[in-house]
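Just one protein chain is left out here, and the rest sit where they should.
So, chain A:
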C-alpha cells in the first residue's frame, strides 16, 4: 500500500519528503509545487525571524526554493529533507543580509496594529510578544536563527548544528548568549515603562 511509504522512522506519520525531492530532481513541477507549498509558511516565518526585514522575505524565500529546485539531485539522504532545505535557507538569508549590509531597518513599532490583541488575547501575552519582537530585532542574525529554529521550528540541537554548519557546542553557546541578551533587553524594557 502506498501510504506505508509515508510513515517516518520516528513513528510519526510524515510525507516521504525524500521521495518528493527525488521527483523534484526529475523536474516534476507538481512535486515542486507540493514541496513549495509545504515549506513556504515555515521558511517565510524563519526568514522573517532571521532578517526582521519584510522587504527581504519573499526574495530570500524564492532564492532558497530556486536552489532547492536546482540542487535537488545533490540531496544524499544523510540529513532530513527539512534540515537540508533549512540549511539552504540559512545560507541564502545570511547572503541577503550581507548584500543589504543590515542597513535597511524596519520599525516594528509601526506594525503595532498587526499585533493588536483580539478580544480573546490576554493583554499580558500581547505585551510580551510586543517586547519580544523589539528585543529579537536587536540580536544578531545568528542568534535570531538559533531562537527561531529552536522555539518556533522545533529543531533538535544537532539538527540546528547541521543547518548552521557549525559544532553542536557552538549552537548551545549561541543560544545561551541569545537568551541572556534577550532577558536583559526584556528586563530593561519593562523597567523603562
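Please note the rule applied: contacts are C-beta pairs under 8 Å (C-beta built on N, C-alpha and C of every residue); 3 or more make two chains touch, one makes a residue touch a chain; residues count from 1.
Assume contacts and distances are computed from a predicted model.
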{"item": "Absent chain [UniProt protein name; select from \"ABC transporter permease subunit\", \"ATP-binding cassette domain-containing protein\", \"Zf-HC2 domain-containing protein\" or \"Sarcosine oxidase subunit alpha\"]", "value": "\"Zf-HC2 domain-containing protein\""}
{"item": "Residue among A:21, A:65, A:139 or A:163 touching the omitted chain", "value": "A:65"}
{"item": "Where the unshown chain meets chain A, residue by residue", "value": "2-3, 6-8, 12-15, 23, 26-34, 36-42, 44-45, 58, 61-62, 65-66, 69-70, 73, 82, 114, 121, 125, 128-129, 132-133, 147, 150-152, 154-157, 159, 169, 172-173, 175-176, 179, 182-183"}
